[in-house]
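Omission of a single protein chain aside, the complex is shown with its protein chains in their original locations.
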Amino acid sequence: MPTLTGDSVRLLLEQVAIDVESNKDFLCDLDGEVGDGDHGVSMTIGMRAVRRAMDDLPPDPSVEQAFQAASDAYAIEVGATIGPLYEVAFAAAAEACSGKADVSSVSDWVQIYQAMFDAIQQLGGAELGDKTLLDSFHPAIEKLASLEGEDLVSSLEQAAVTARGAAEATKDLKPMKGRASRLADRAVGHQDAGATSLAIILESVAAFAANVRS
Amino acid sequence: MPTLTGDSVRLLLEQVAIDVESNKDFLCDLDGEVGDGDHGVSMTIGMRAVRRAMDDLPPDPSVEQAFQAASDAYAIEVGATIGPLYEVAFAAAAEACSGKADVSSVSDWVQIYQAMFDAIQQLGGAELGDKTLLDSFHPAIEKLASLEGEDLVSSLEQAAVTARGAAEATKDLKPMKGRASRLADRAVGHQDAGATSLAIILESVAAFAANVRS
Amino acid sequence: MKKLINDPFDMVEEMVDGFLSANDDIVKRVGRRSIARVTSPIDGKVGIVVGGGSGHLPAFAGYVGQGMADGAAFGNVFASPPARPVVEATTAVDSGAGVLYLYGNYAGDCLNFDKAQDQCREMGMDVRTVVLNDDVASAPIDQADRRRGIGGLFWVFRITGAKAEQMASLDEVFEIATRANANTRTVGVGLTSCTVPANGRPTFHLEEDEMELGLGIHGEPGIKRQKVAPVDDIVEAMMDMILGDLDYSGSEVALSVNGLGGTPAEELYVVYRKAKEICDANGLRVRHKNVGEMVTALEMAGASISLVRLDDEMSALLDSTVNTCMYKKP
Partner (left out) sequence: MKKLINDPFDMVEEMVDGFLSANDDIVKRVGRRSIARVTSPIDGKVGIVVGGGSGHLPAFAGYVGQGMADGAAFGNVFASPPARPVVEATTAVDSGAGVLYLYGNYAGDCLNFDKAQDQCREMGMDVRTVVLNDDVASAPIDQADRRRGIGGLFWVFRITGAKAEQMASLDEVFEIATRANANTRTVGVGLTSCTVPANGRPTFHLEEDEMELGLGIHGEPGIKRQKVAPVDDIVEAMMDMILGDLDYSGSEVALSVNGLGGTPAEELYVVYRKAKEICDANGLRVRHKNVGEMVTALEMAGASISLVRLDDEMSALLDSTVNTCMYKKP
């Protein structure tokens, strides 16, 4: 069972940053089909700022500090829709970890993800089915919650697989929020960019955890 | 032997206009390689104006009137380098035909072409070898002059063939005048647009004369 | 992608540097991504703060100066600025008379400007907002609050800025912005995509004979893809949408033809010619006009037409002097 201390979360977020940036062009292409083609760029700008923020953390940061620094990075550098959404999401993650020395159980991660989800939903006001990142996040959290008490690595992996499938399934949804909503029926058939980057992040978390164990 | 009255010259110029416009894109492409890509457009604008001018001629115009109307059309509509050059060329042709009821002998046409050539050279100041329309015109006139007294149709045809060959041979010349001159060596290998449209005009004259005979 | 840039991730930074350097007679820097008039805050004057993603110049920063805006916040390309630069600009322009935010209706801009507004109010500033939504094509009239803001922003900035320049109160400035926005309609058409520099590939693809009607200013697909047509037909379709959306009959109007970035001014004048003809035919008196680039989408080819139904006050305000970084009139 990998124990993720604050310093591990720092490394984890650097890993996430690399995985997101590696998919910049793919995410832009998805956004370009129905949006304005910048989602990969916005996420890359945010994640580059996260990496700089991780560099600037004090030695042995707390889990809370690491997540809060990521929130601040998004707040300052990103803008767009996605900036405030991840800002509040990371801030909620920080709060959920307040006082915790490490995040090592499935229930720790359910708490983190759920806090992030709630913050995003509260700020953005989207409903499930609106073709947003909530649509890949929600089933992943449900999956993870169903695995409480089980092995962290395999649970995070199953949640990530669920997220990826759900992201792909956004193809069938008709968008109601954000830029793509203006396209209504024309957006059907296109996979949502934000749901996809969310799945990439969840996959990255799972892969990182897997590496810590070995 | 075809007798070209003023009214025939009116038709002849309409024929020339059609042949030039048919080659608009080809002439633009030639000009685009080393110039500004507009030669086919300028000649088409000029020749369309010539056709309108021919429509507006009084019944049974003189040869002089027909050529002068073409000169005026170029003067008013074309501009660019080529506008004033064809303006003075057609005006010189008109003057050369002053008082003539028809232009039917080889020597009539030598006179017309030579007057056009001289006017262009005087206004434009180019030398032979400068990669201009003079370089296809000059050998064609020499050829025609060498055929004085012979059959008009076959003589005009031979002059046109000479012009076409000479236009193609401008590929080897280094331009000294006009826009292309700025490119110096880069222009070598490209066929001059103005020399080519001149050859097209000479071919059109020959073809028209051939049709009148039959 | 060929652009006159260095690292695409440095482009906005370097653009802001160049913008400030080229316009230092009119604007000053107040943060990394925020500017204000050199004279800000102006005693007793309501401050107008505009902003949005980069890639739309002259919108938004280009309109800072006498007769339009007082401050602006720069976002990344096609991405709303975060709250911070908006707060910086607000702080820099607030003289105590209050500040009005004007920006186009996009989810990102609403989120970030609202957050800035909250923060500034907490600091004791009197801040209000009018969200602009002139784009007829982006939603039906009964869902006008979902419409986005495009080329007509220019007129609302201009009318509101002129009012604020007269030292009107925040209530008055808010009211005229609301009125100007309610009377402004725009329809756009796109012929080519644009390329977000840090993405590097065109946002979408149009065939050699296709255009997109109702296109926005971010390269988002429009409402209808169709074959290119003679511009007179295109303008007729655009004007039909505009005139069908608001009752302009018998009004004085302001008419603008906005280039999206890649379309030469020559073509914009051809568009203007037809749009003006249609106004004339409908008995609309064109009192104010503008042809050029007002709200662009990087290098996208295309144009938008905006029509404002004027009243006497708006019309008179448009006669005033304007001297911003990128729009000037003696």
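We call the chains A, B and C, going by the order they appear; numbering starts again at 1 in every chain.
Operating definition for what follows: a residue touches a chain if its C-beta (ideal position, glycine included) is under 8 Å from a C-beta of that chain, and two chains touch if they have at least 3 such contacts.
No experiment lies behind these values; they were computed from the predicted model shown.
Participant: May I ask you to name the displayed chains that the omitted chain touches in the full complex?
Facilitator: Taking every chain of the complex into account, the missing one touches B, C.
Participant: Consider the whole complex, including the chain that is not shown, and state which of B:17, B:75 or B:152 touches that chain.
Facilitator: B:75
Participant: Which of C:234, C:254, C:278 or C:307 sits in contact with the chain that's absent?
Facilitator: If we include the chain that is not displayed, C:234 is the one touching it.
Participant: Residues of chain C in contact with the chain that isn't shown?
Facilitator: The list for chain C reads 2-7, 11-12, 14-19, 21-22, 54-55, 57-58, 62, 66, 189, 191-192, 208-209, 211, 228, 230-232, 234, 261-274, 276, 289, 291-293, 296, 298-299, 301-303, 321, 323, 326, 328-330.
Participant: Could you please point out the chain B residues that touch the chain left off the display?
Facilitator: Looking at chain B, the ones touching the missing chain are residues 24-25, 28-29, 32-38, 40-42, 44-45, 48, 75-85, 123-124, 177-179, 181-183, 186.
Here is the rule we go by: only the chains that are shown with their structure count from here on.
Participant: Hey, how would you classify the chain contact layout here, line, ring, star, complete or other?
Facilitator: Other.
Participant: In terms of Cα-based centroids, which chain occupies the most central position?
Facilitator: Chain nearest the overall C-alpha centroid, as shown: C.
Participant: Any idea how many Å lie between the Cα centroids of chain A and chain B?
Facilitator: Distance between chain centres, rounded to whole Å: 72 Å.
Participant: When the C-alpha atoms of chain A and chain C are each averaged to a single point, how far apart are the two points in Å?
Facilitator: Comparing mean C-alpha positions, chain C is 33 Å from chain A.
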